[in-house]
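Apart from one protein chain that is not included, each protein chain of the complex appears where it belongs.
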Amino acid sequence: MQILVVNPNTTATMTATAAHAAKSVAAVGTEIVAATSTMGPASIEGYYDEALAVPGLLLEIAKGEKAGAQAAIIACFDDTGLDAARAMANIPVIGICEAALAVTAFIARRFTVVTTMERSRIPLEALVERYGMKDRCNVRAADIPVLSLEDPNSNARDRLRTEISAALSEDRAEAIVLGCAGMADLAADLAREFGVPVVDGVAAAVKQAEALISLKLSTAKRGPYATPVRKPYTGLLESFAPQTMLSHD
Amino acid sequence: MQILVVNPNTTATMTATAAHAAKSVAAVGTEIVAATSTMGPASIEGYYDEALAVPGLLLEIAKGEKAGAQAAIIACFDDTGLDAARAMANIPVIGICEAALAVTAFIARRFTVVTTMERSRIPLEALVERYGMKDRCNVRAADIPVLSLEDPNSNARDRLRTEISAALSEDRAEAIVLGCAGMADLAADLAREFGVPVVDGVAAAVKQAEALISLKLSTAKRGPYATPVRKPYTGLLESFAPQTMLSHD
Amino acid sequence: MQILVVNPNTTATMTATAAHAAKSVAAVGTEIVAATSTMGPASIEGYYDEALAVPGLLLEIAKGEKAGAQAAIIACFDDTGLDAARAMANIPVIGICEAALAVTAFIARRFTVVTTMERSRIPLEALVERYGMKDRCNVRAADIPVLSLEDPNSNARDRLRTEISAALSEDRAEAIVLGCAGMADLAADLAREFGVPVVDGVAAAVKQAEALISLKLSTAKRGPYATPVRKPYTGLLESFAPQTMLSHD
Amino acid sequence: MQILVVNPNTTATMTATAAHAAKSVAAVGTEIVAATSTMGPASIEGYYDEALAVPGLLLEIAKGEKAGAQAAIIACFDDTGLDAARAMANIPVIGICEAALAVTAFIARRFTVVTTMERSRIPLEALVERYGMKDRCNVRAADIPVLSLEDPNSNARDRLRTEISAALSEDRAEAIVLGCAGMADLAADLAREFGVPVVDGVAAAVKQAEALISLKLSTAKRGPYATPVRKPYTGLLESFAPQTMLSHD
Amino acid sequence: MQILVVNPNTTATMTATAAHAAKSVAAVGTEIVAATSTMGPASIEGYYDEALAVPGLLLEIAKGEKAGAQAAIIACFDDTGLDAARAMANIPVIGICEAALAVTAFIARRFTVVTTMERSRIPLEALVERYGMKDRCNVRAADIPVLSLEDPNSNARDRLRTEISAALSEDRAEAIVLGCAGMADLAADLAREFGVPVVDGVAAAVKQAEALISLKLSTAKRGPYATPVRKPYTGLLESFAPQTMLSHD
Partner (left out) sequence: MQILVVNPNTTATMTATAAHAAKSVAAVGTEIVAATSTMGPASIEGYYDEALAVPGLLLEIAKGEKAGAQAAIIACFDDTGLDAARAMANIPVIGICEAALAVTAFIARRFTVVTTMERSRIPLEALVERYGMKDRCNVRAADIPVLSLEDPNSNARDRLRTEISAALSEDRAEAIVLGCAGMADLAADLAREFGVPVVDGVAAAVKQAEALISLKLSTAKRGPYATPVRKPYTGLLESFAPQTMLSHD
């Protein structure tokens, strides 16, 4: 099995963090291929960055599918561009937020997502509702910039711990979901420290991708994920016309 | 007052239709400025087109704000890029779906949106839910390509009529919302023909834009619509870095 | 355009406050006609007053419609009698709560209504749910009598400020909605003081009334707002029989 | 125990029907006192009639409480004036819709309310939602005037049967709720005919009133049902001032 | 009327408490028959105990129906085994949680259930949602073992008082529901002490059982409560085969 992990921002160190998390849980026989977007924002902090990250993300997924990937993972907790990617691709596409929530739902009735920036709470709450978890999942923000997670001198991890403590004491959380791909390497340590399950979305998504490949399931093409209609695209994004993106040559 | 109407696809005839609808309801003293996206898809039919239409849309709104627009309207019924635009702009930004639903809610308890393509039903149903109308608003699709609305020889308008009839007899609809900017010129005729209120989103959005300008209200910048963080953007989308897009020179 | 603003309680100073707020945002060419109910409670504080305010309200709307009003506004934040008025009138009728919520929803994702009395919270929460804003709008009460807003020696405005502060720090509110027609003159000052959008329902409703008139839309008469059936009314309320109230002579 | 059954319309024959239904299920030792409103509409068909029926209803409840009633029942399926009555009275007040739904919920998972006029469907659906039954209870209208139920020559009962049949075959209804006080005498016959439980709200409300009296429970006076504040009432409704209505002399 | 009250745990003193509460509100002519399960857990604290209490509960209901009971009450606030019992029995079956919530909904808009153990909150919240009260009813746990309620030397009742105080000050509760059959004897004292309605489920259920018997209503047998299909049962539970349990000899 070949699984593509796309980092939709352009920061290669975050790709490395995600790739490492993915490889550490991949089954025997699963090959993880990691890709970094070549266009758009260096980090995704809110709606604006998210929108501008989508073209670069789609490009990597289209390339990965042509190169043989059997499933794609979007390694940003906003599930950036998930719907567009599902419509475009023939292989299944999985967001790390949706994978993390689905996995956590098997082991806890109430849980809390801890993310980075305050401005991401509303978008993540919208995802939590979309995935059917509104009544059992809170979202908290540690109020830290995304890239500070990469900086050993920042207080980012302490702030994360503060929110986890609050989730356990105030939200009746039984488990914690890490709300940023950049936190993927922290899950095991935090689980030990707090004595509760801590779920990382990248790892969760790898197992879901393996599951779909193994079950021979891919995105249903009746309805909203029908293959995009061929049509002219112009200007800077001319090359993103469906007939160009989806050509297999 | 100056109100910007952006067509997020690249088809100028659709811009003209929307501009005409906007001007026909604008108050004395309101100037309508219409803009067509210069990059991306020729029509927006589903998630993929929608995602790729966003950069061109954002560019037109940024240019319009610098040129003096006091409010911006996104003239696509998917409310394409609305959240990103709200975060980016200092002027208020209004989607035609949200405006149409808000206006119709003042005059009917149950109503139906009639849109073009089947694949747009799920995205529109998600908007209906987001705007709090899930329990009172159905979505129907006439199963016609968006650009066929421009073609006098197509049967698009007949199919539209068929769905309106079905909405009245099966959905208990008391009013109809036209679910595509390309239908803006049909509202008055259909209202007469069916004897029920028929709401066009472009016209509705113009009145909401005038309202916000008059009330001196613009997007709250606490929370998800906080101004985007300055950061590097690279590759094809380098010029979309917030510090570039939002510079006022 | 002629827009009728009805104060459904019998206190003329509150009518004056609402009329002033209405006029200050009315477009060129909009005439505001203000009316005070001639029967019922001096202020509306909870369900009992609300119910007894309805006949007087309906009478003013019926008179206003005959006198040429093209839209009516109910200037009480409980949207007192809105459904009955919509069924009775041929012109559109707008409640100030629904108008305020609709306008605020264009500029904020989460917001808080600050009202007067604790006993009004449940009725306002029910309106918030009815208008589809349950997941994004809290209701707080400053625990002040309605008419204390008119008294410069009361501490009513300080209590209002206390609740606004709490909304911003505890509710994640991005904007504030003033939950009483008697607060209409405070919006601009509070917006300046707190640095967030503050929305007054009377002003919001005027712009919505102008919008509906301009869009040539009125209440759909299929379904719950069908014109009342002619029938005998007796006793004290004999003159409210539909055939009497709706006669145009 | 003394239980007051108020018919909020002015048609005495409907009061007699309700009183008969009430007496037929009253426990040994329960006295049923029936009252007909002395002011307002002859039947309640939609929002307008409903609003104008409230003052007369409140008057009868206030008089009944002074005369010794220990609980009051509002014998109209719209639960007309229920909130105002609960705030006003010290004795518990029960609506026949809420009683019917509460009772039916003990014996069926899905059920259907069959009411009279199409225009009443939205108001009843709002009650069904308020009482927490939205996911398990449909509302159907037989499209008959309320008073036709009293007319042996009308086809009202046939139309009612048609809707019951449709509820059983199309709604997966396991039981039927009769959605009008005027249908109270039909429950037993329809249950026999269709072989499913058929619930009449008047009878259901009598048993709930007995339950509350027996349990020594009455309306909580913290929150929305706090006793109305004393204040001036003027004009036609002057005598409805709380201090007058609630005086016990 | 004969009403069966089944304690689904095996502790006879709890049965006595429930029986006493039941008898104290029973109408003239109602006979209360109390039964204690003969198999399974000594108290029901969470999902595991609840599941294992069901066979013993079903056995008592089957025996009670054969012995002439006209309705059965399950005297455990988890409404343990309610659905299975309803499918099995021909007489109506009532859970004390559903009865308590239904009764409280007639007298308060917001209320709080105070139960024993933290682990029971999620199951009770699920019941609150199932019965349609999610938006108006909180659940609190006093964090006490069920059987400590029987022990005069425990601090169980103090902890219960602490949670009731918190419900009144923090939840906007207007009334309190006691969330355990073992609290049945405390309702009157707590109501006096806190000055708000306090509802006990056993007493509430007796009145609902009387209501259903009086209204000649029993469980609808179309849909999920259809009589169980005859089939082989084996092993330890062989005697629970429907054809054995339901035989009337």
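Points worth noting:
Labels A, B, C, D and E are assigned to the chains in the order they are written; within every chain, residues are numbered from 1.
Convention: contacts are C-beta pairs under 8 Å (C-beta built on N, C-alpha and C of every residue); 3 or more make two chains touch, one makes a residue touch a chain.
Treat the numbers as computed from the prediction; the structure is a model and nothing was measured.
Here the missing chain is touched by one residue of E:Pro55, E:Pro92 or E:Gly201, and it is E:Pro55.
Chain A residues in contact with the hidden partner, per the touch definition given at the top, are 25, 27-29, 92, 94, 98, 102-103, 105-111, 131-135, 168, 172, 174-175, 188, 196-197, 199, 203-204, 207-208, 210-212, 214-225.
Considering the complete assembly, chain E touches the hidden chain via residues 10, 37-43, 45-52, 54-56, 58, 81, 83-84, 86-88, 118-123, 126, 130, 145, 223-226, 228-229, 231-238, 240-242.
In this text, only the chains that are shown with their structure count from here on.
Chain centres here are Cα averages; for chain C and chain D they lie 29 Å apart.
The distance from the centre of chain B to the centre of chain E, with each centre set as the mean of the Cα atoms, comes to 53 Å. Contacts with at least two other chains are made by residues 109-110, 135, 172 of chain E.
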